[in-house]
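Following: one structure in structure tokens, then a few remarks.
A single protein chain has been omitted; all remaining protein chains appear in their positions.
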Amino acid sequence: MESVQYHAPQSLEDAVPLLKEARTTPSRILAGGTDLLIQMRAGVKTPEMLIDIKKIPELTQLEMGADQIRLGAAVPSAVMDENAELHQQLPGVVEGMELIGSTQVQGRATPGGNLCNASPAGDGAPAMIVSSGQCVIFGPNGTRTIPVEEVCTAPGRTSLADDELLQEFIFPAPKPGQSDAYLRFIPRNEMDIAVVGVAANITVDASGTCTAAKVALGAIAPTVVIATDIAALLVGTKLDDDTLAAAAEMASGLGSPISDKRGTTEFRHRIAGVLTRRVIKIAAARAGERLQ
Amino acid sequence: MSKTHVTTTINGDAVEYLCEVDQSLLDVLRDTLELTGTKEGCATGDCGACSVSLDGRLVCSCLVLGVEAEGKQIETIEGVANGTELHPIQQKFLENAALQCGICTPGFIVATKALLEKNPDPTEEEARYYLAGNLCRCTGYDKIIRAVLDAAAEMRGAA
Amino acid sequence: MLQVDLSFDLQQFCGGLESLKVQATNIRELLEQLDIRFPGLGAKIEKEMAVTINGVIYQDTLIEPIEDGSEIYFIPKIGGG
Partner (left out) sequence: MSTNKDYKWIGTRPIRPDGADKVTGRAAFGADKNLPGMLHAKILRSPFAHAKILSIDTSAAESASGVLAVMTSADMPDLASEMGEAGESAVDFRDLSHNILASGKVLYHGHAVAAVAATSAKLALAALKLIKVEYEELPVVLEIEDAMADDAPILHEDQFTPGGSKDKPSNVAAKMKLPRGDIDKGFAEADIIIEREFTTPTVHQGYIEPHAVTASMSASGHADIWCCTQGTFVVRAMTAKVLGMDVGKIKVTPSEIGGGFGAKTTVYLEPIAVKLSEKTGRPVKMVMDREEVLRATGPTSASVIKIKLGATNDGKLIAAQGSLKYGAGAFKGSPMAPGCMCVFASYEIPNFLIRGFDVVLNKPKVAAYRAPGAPMAAFAMESLMNEMATKLNLDPIEFRLKNAVKEGSVAAYGPKFPVIGFVETLEAAKAHPHYSAPLGKNQGRGVGTGFWFNIGMQSSATINVNESGSVTVITGSADIGGSRASMALFVAEELDISYDLITPLVSNTEEAGYCDVTGGSRTTFATGMAVVKASKNLVANMRKRAAKTWGIDIDDVTWEDGAAIAPAAADKQPLTMAQIATSAAKTGGPLTASASLTAQGAGAGFGVHICDVEVDPETGKTDVIRYTAIQDAGKAIHPSYVEGQYQGGAVQGIGWALNEEYVYNDKGVLQNFGFLDYRMPVANDLPMIDTVIVEVPNPSHPYGVRGVGETPIVPPLAAVAEAVNNAAGVRICHLPISPPRLLAEIDAK
């Protein structure tokens, strides 16, 4: 039996030879491990090399700048949750991450891991997308930056090459009157996988009119659905009940949700609408509070 | 099959062990180090029976690799009591009859300790939310939550 | 005499008889008497059923005394979780 190799590079530079080796050796990046370890035990993933990225400083730092927020790919959810400023700036992004698993899982789960696991029901991605997150991808030839929505290409698949790793996320700091929110539906109150998850990022002006919007839905398609039509519908309105009802209606028509042990197709369509309406309201209320 | 040498600290003791890369910390604790107080209920991070503290952070030891413990501080149920003197959380679990079969108890106590270190005065709702990753099938959680709140009050009083 | 009422399923074993009178002072004698009238019935009851005497369930016992005039009924043995 082949034994698995384990490497925990201390810097991006140290990671380069490992990433090069990963071109020919089946490898996995180990962040929090909360998905990977289960997949390995079930025999779904059989890497021959694990690259533990948690000792690389760039991947574990959380930097709250005036213009942008830099979130290392391997920052545990619990650390995000404990950062009051991050809560204030990107409440939806925090919500997405803190809904993943239990307190115990929170201590390990990371935004980079959640995104690169590429589950259609991943809780992290929708809010990161609506908050215009960018991913810095590191490889032997340097870095490249892509929007969050370009990382997942299909369930379990990402656009990262075998010799690349997700280094960090960069979010623009929200403007006055702008905020985000994430809601998901699960049958219990914890410990479940999203049946549907919806994120919204809303900007309002002093009159309460929506001036910009972004809505994204998880678990209704193989990858996150960015609802540009809904966003277009919201802009210019005061997010009144009729508008939200119309948005909900549109959300219920989106995607191609499956029927499985977690919910039926019809149910997912319905819930997508309900959550869309509710999450826009929450994001709008938060945005209003940020007008000073 | 080559094994990796790991140096770590468990309940204050310097510990060295050899483990395979794909071996979980839970398996190392239970099988290699014979610290069987940490329990396995699912091995998928869904029941919390294997809860330990890793560098002060509550985790499921089934979702941590043994090799990842290198240089870390680990606390398990075996380190909660001070010798034969029970920790107030342990004492309150007993007084409140917060266990029936007892398989989930080590995980609950380790998790409760983490909770109270972070939040010495949790509401019932906060306690329930924090402990939602610890499954108990015997008690319906009522007496566990009472024990947690009772222990919190006692520890605040003692502090 | 004891009043023995038979459940529907036991009635099938006894040609549709719904109840009968038996002279017995304990469960062993009761089952013996039933076996004499319906060969195999006593053994079947001993193996598969519990005896109720005036409503109290007796399971796995042959020696329980039965007072004259008691009401007897047989029910399937009960387990539990």
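Should a chain be cited, it is by its letter among A, B and C, assigned in written order, with residues numbered from 1 in that chain.
Just so we're on the same page, a contact is a pair of C-beta atoms (placed from the backbone, for glycine too) under 8 Å apart; a residue touches a chain by one contact, two chains touch by 3 or more.
Note that the structure is predicted; figures quoted are calculated from it, not measured.
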item	value
Missing chain: touched chains present in the view	A, B, C
Residue of B:56, B:71 or B:140 touching the missing chain in the full complex	B:140
Missing-chain contacts mapped onto chain A	1, 185, 187-193, 195, 260-264, 266-267, 270-271, 274
In chain B, positions touching the absent partner	20, 30-31, 34-44, 46-47, 49, 76-78, 80-81, 86, 90, 93-97, 99-106, 109, 124-125, 127-129, 131-146
Hidden partner chain, residues of chain C it touches	5, 7-9, 12, 47-48, 52, 54-61, 64, 71, 73-81
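What we mean here is this: only the chains that are shown with their structure count from here on.
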item	value
Chain centre separation in whole Å, for chain C relative to chain A (CA means)	69
Chain A-chain B separation of Cα centroids, rounded to whole Å	29
Multi-partner residues of chain C (at least 2 other chains)	none
Footprint of chain A on chain B - complex, ascending	1-2, 4, 20-22, 24, 43-46, 48, 51, 54, 57-60, 62-65, 67-68, 70, 111, 114-115, 129-134
Contact footprint of chain B on chain A as seen in their complex	1, 3-6, 8, 30, 32-34, 37-38, 40-41, 50, 52, 54, 76, 78, 101-105, 107-108, 189-191
